[in-house]
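One chain of protein is taken out of this complex; the other chains stay put.
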Amino acid sequence: MIWYEANLVLIEATFINFLLALSIQIPLRVGVFSFAGVGSYGIGAYAAAILTIRYDVPAFAAIGAAVVLAAVVGYLFSLVVARLSGLYLAMATVAFVLIISVLAVNGGELTGGAHGLYGALSDLTTGGVIAVCVVVAALLTLTERGPLRRRIEAVREDPELSLSMGIGVVPMRQLAFTVSGALGACAGAMNTLLRTTVSPEELNFHLIVLALTMVVIGGSRSWVGAFIGAVIFTWLPSLLSVVGEWQGVVYGVVVVLAAIFMPTGLVGAVKDLHRRIRGRNRTVPTASDDVKEEREVFETLSDDSTEGVR
Amino acid sequence: METLINAVTLGSIYLLFALGMSVAWGTIGILNFAHGSTFMISAMVAYYLVQQVSLPMPVMILIGGAVGMLVSVLTQALVFNPIQRRNPDLLKAEMQIVVGGIGVASVLLAIAQNLTKSVPFGFSASTFTIRAYWVGPVQISNVQLVILVAAAVLAGLTAWWLRSARAGLALRAIGVNPEVASLMGVDRGRMALGTMAAAGALAGIAGILLTYYLGSIAAETGDSLLISAFAAIILGGVGSVAGVVTGTMILAFAETLVVTHLSGTWANAVAFGLIFLVLLFLPRGIFGRKEVRRT
Amino acid sequence: MTTAQTAPPVLEAEDVAVHYGGIKAVDGFGLRLPAGKIYGILGPNGSGKSTFLAAVTRLVPLTRGRLLIDGREYHTESPTTLARKGLARTFQTVRLLPELTVLENVQLGADTNASGGRLRSWLGRDKPSEAVEEAIERTGLGDVRSAWPGELSYGMARRVEIARALAARPRLLLLDEPTAGMNHSERQEVSELMRKLRDEGLAQLIVEHDVQMMVDTCDHLVAMNSGTLVAEGSPSEVVSHPAVQEAYLGKRWRSHA
Amino acid sequence: AGCGGDPAESTAGEGLPDTIKVMSIKEMTGAVSFAGENSTKGVDLAVEQINEQGFLGDTKLEVVLEDGSDSTQEAASLATQAISDSSYSAILGPGLSSQASAISPIAEKNQMPVIYYQAGSKGVLTGDYTYRVTAPAESYYHIIGDYLAEKKIETAALLYNSANPTLTELGENVVPGVIEDNGVSIERSDTVTNETQDFTAVSSQIVKADTDAVFLLLLGPQNPRAVSQLRQKGYEGEIIGMTTMGAGNLETAGEDAAGVVWPSNFSARSEAPSTQEFVEAYKAKYDGEIPNNYAAEGYDATWLLARGIKEANSADRVAIQEGIAKVAQEGFDGAQGPLTFEGNDVRVEGVLASWDGSEEIVITLDGS
């Protein structure tokens, strides 16, 4: 219990980061390299802060409103960037994030300018945050099995093939942007309400980098990966403080090693292992008898010589 | 007019920085997020050297280039190459490479922050002194001149090499399909190492010149340049030297104009808004090759 | 089968053209595919066969022309609606999803027309349907159903493609070089399968360079060259057509005719 | 926690335990480690003095240093750890506004006294439990007035970082007010952001405006660049800055920066006796090193806390808070000179610091 209280900030941050990581991971799963979720994080953070400070809206109503707003923005954004793909799209979304942060700095009264907003006191509890995450994870589980998973795989790996098989690629992508916006905003809003403040400094390139690192190292195909990534990168800095001034170096080395040795993320690494074990037990569809038979057939062919036949 | 020169100088700095990154990315498909730290570490090593012995600018440039090359080659050999070996599919490896680069960048940044405590450092101990000249009504300094010339020459050389030399073609082939490139007799490992060496040297040179020009840089300087460079490369279109040149210049002009006529606060918004707009109309940047895809 | 004669053709394409800048990949080609028949398209490399299939499946925009399924035009509809109307296809290159097993790849085909509401089909329990099992069995993929596409030989991968299309239980099947990379006995198996499917009422349009197999399999052949139609008719008519012989068939076939 | 010093069991006025434990959350790594490092030196010096003097009687003050780096989450997490560990009586807080704003509500809710340094943003001091020992520049910036008069400055340009709350506040409200109060007109006002590296374009504009003075309100590392580039562009007027010019930040600009002045909350050359005492002690402890403002603030923060504890005569957090409040009402002489408080926020007289090309000096104006 003491441990829980002492590390409450990190525990909460783990779940917030989990949602943030998901907002990057969801588009990635359908093959869209988008960081717009980080921008939604900002939208959600500010929306929740403004609603709480100015209008005294209850926590879950503020979060809900922020989520809806960001989901709509996410959807509209997907319409705007419909023609973009790959790293070009990634750049456009980075631009989106940075523009949002500039807007926050220049938002005057509304956003509190460079100071940001503070005093967003609410009744959001850690339990509430965890409950939201559990619901999100449960919903995502449904997308990771059966037909929906296959559709998502198809849209990511081969959009054209998906089309010819009756899978709407464009709606799927729009949905991904919308969900990503909602999740990002949820993370941002809850973080603001837990910390009671938001400042434009939070919305920077490092947040993008953090979100990406969590997803890639945890695993980009399943919410479990995002969760593992969130756990690692929320707690790693604290754990590393034992190495003192060189913690930054150790942190970097850990990231590098993970990138090299876990090409499909931690979750992928576990799956690969499982696959390998399964592969060991699978026998080649070969029966030596068959070969023998075939060889006998050919013996007759080489009536005068069996040269070359082993 | 002076604004023009200032903008072109800023553009040239971005260019020097982005050039190496663009070449590595556009050819062998390595998007190196440690490019900024490589740049910064080169300047930092040169700084520690120049504190010991007062060195002239050309020597400093050589040192910076050498350090950048070394760092970059080590990054390739120890991080990117193992990633690619384990993941022959370039597209799949792309993300790992980005994250690996982020890791390397944090290592280098942490080292530099530790050593300098993030206090800015400069080359005031170098024998080089900055002089400003008046060319008609325009003022231009000797560092600006060096930067302009260096950027033009290096960009020209890179473009020529990529276009005419067979090695340039081989590099692009590696970027498309490393396995088939090796079937053509291309030594992928060596080519990649060579490219990264060149990219690193460019980063190092940019680090030295920028430090002279700004007077000082700090450990975090490389990171802020990284986003700008990334943006400029995308804006111009990946894999084209003309693209990087255009991209960096547009970015520099936009920023300069905003800073001088509007307000620095909006510089980022305008620059990135511009990139956003351009991408909406040209989804693969200004000089980007169209994606070859057919049914 | 009198209805087949009176009913409109399953697929009708009229004066289809697809131009890429100066390149006229297809330039005024068309055919009428009745229900329960196998039609084949022959033509030299680069004559526009694959492009025609892409146009028919709405994956590339038409420069001009008319497309009809069951007598109804569909130029403006998306490829997805076509799939739901019972059109399935394979591609000239192998396009399996690397992170799904063979079974899952085939299941993907069946997902298109899974019965029940969309929500149920997305979220419900997931057991290989009858159509999937049948497709796997008919293409002889039983042994490798749990393998990953990367582990398959080329010919095996092609079968998975066919199985995936079959799993959708289509009414109209378009096949682009389905047997490339298979040896003769394997081709014969595929050919037999197609004929059996035809007898079950499936209309098929096949593009293939194995003339012998085409002659054995198809009810009707259409020959194209440079994006246009050069000959049409029964297999024997078409292979003995001088223009086809000249542009397409090798010496072996020429001497045959 | 078994020993008699468990503050959870002691109540106000019950006397002090053998040791009082305090957590010091400082940025020892990352982008602002120079601040954490120097501040910590000041804290260490103060702790040494307090314990040697027996300022708290037999009670020893124990400061546990934790690295909050430049991460908000880390700093907030450390604060929670301190709060939930009942052996901690108070927190010497971090210097980044973002970190402080995250800690303040937690501290307030859990009644944990925190004393920040730097952290100039508005949202930092929101309740009774949080204090700050760095006076906002606006409270002493007016001392530049005499300098403006002496130098007969009539026109000025302004360049500030609009992404940083403290600097924005200065650039938008405080400095223009001070300037205009002194009859100087502002000809230009430009802004840059945290990422700005290149000041040439804006320098050209400022040179063109040809003002008598330019005010630079920038981040530490930006200062030498802006100064060098202004001078390279041929700017010859006065350059006036703020505290970020201190702490050796102008060193890399060398000669270019000679003559730059700024109102500062602290200068080692200040004549205030308590400052000189601090400087001497500091030099003695750290091999003749001259303390900068971060060190002075760390020192003052620690002394404020120690005084508060003595006043409270208890290790109880609530009592300590009340003790600090009492000390704050009276003020005291610290490294930054005579300190007074406005609410929970410190006020100092301020000095006019200047860079003479190789080191920091203090300017005393003899005119008017």
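First chain written, first letter: the chains are A, B, C and D, and each begins at residue 1.
In the analysis below, a contact is a pair of C-beta atoms (placed from the backbone, for glycine too) under 8 Å apart; a residue touches a chain by one contact, two chains touch by 3 or more.
Assume contacts and distances are computed from a predicted model.
K.L.:
Could you check which of "Sarcosine oxidase subunit delta", "Dihydroorotate dehydrogenase", "ABC transporter ATP-binding protein" or "4Fe-4S ferredoxin-type domain-containing protein" matches the UniProt name for the chain that's left out?
P.N.:
For the chain missing from the view, the UniProt record says "ABC transporter ATP-binding protein".
K.L.:
Taking the entire complex into account, which one of C:Thr63, C:Ser78, C:Gln188 or C:Thr228 touches the absent chain?
P.N.:
C:Gln188
K.L.:
With respect to the chain omitted from the figure, which of C:Pro61, C:Gly142, C:Gly201 or C:Gly250 is a touching residue?
P.N.:
Answer from the full complex: C:Gly250 touches the omitted chain.
K.L.:
What residues on chain C make contact with the chain left out of this view?
P.N.:
20, 43-47, 50-51, 92-94, 151-156, 159, 177, 180-188, 209, 211-213, 247-253
K.L.:
In the full complex, which residues of chain B touch the absent chain?
P.N.:
These residues of chain B touch the chain that is not shown: 166, 169-170, 172-173, 176-177, 179-189, 289, 291-294.
The working rule: only the chains that are shown with their structure count from here on.
K.L.:
CA centre of chain C versus CA centre of chain D: separation in Å?
P.N.:
Taking the mean C-alpha position of each chain, the two centres sit 76 Å apart.
K.L.:
Give, as an integer number of Å, the spacing between the C-alpha centres of chain B and chain A.
P.N.:
Result: the chain centres lie 29 Å from each other.
K.L.:
Mind pulling the chain A residues that touch 2 or more other chains?
P.N.:
Those would be 105, 160, 245, 247-248.
K.L.:
Give me the residues of chain B that touch two or more other chains.
P.N.:
Correct list: 110, 113-114, 227, 265, 268, 295.
K.L.:
Report the residues of chain A in contact with chain D in the complex, numbered from low to high.
P.N.:
Touch residues, chain A against chain D: 2, 5-10, 13, 105, 113-119, 121, 195-197, 199-202, 234, 237-238, 241, 244-245, 247-248.
K.L.:
What residues of chain C sit close enough to touch chain A in their complex?
P.N.:
Residues in contact with chain A: 57, 59, 78-84, 88-89, 91, 95, 97-100, 104, 107-109, 111-114, 121-126, 143-144, 146, 148, 164, 168.
K.L.:
Help me check something: in the complex, which residues belonging to chain B touch chain D?
P.N.:
Going by the criterion above, the answer is residues 2-3, 6-7, 9-10, 13, 110, 113-114, 117-122, 124, 130, 132, 139, 141, 210, 213-221, 224-225, 227, 255-256, 259-260, 263-265, 267-268.
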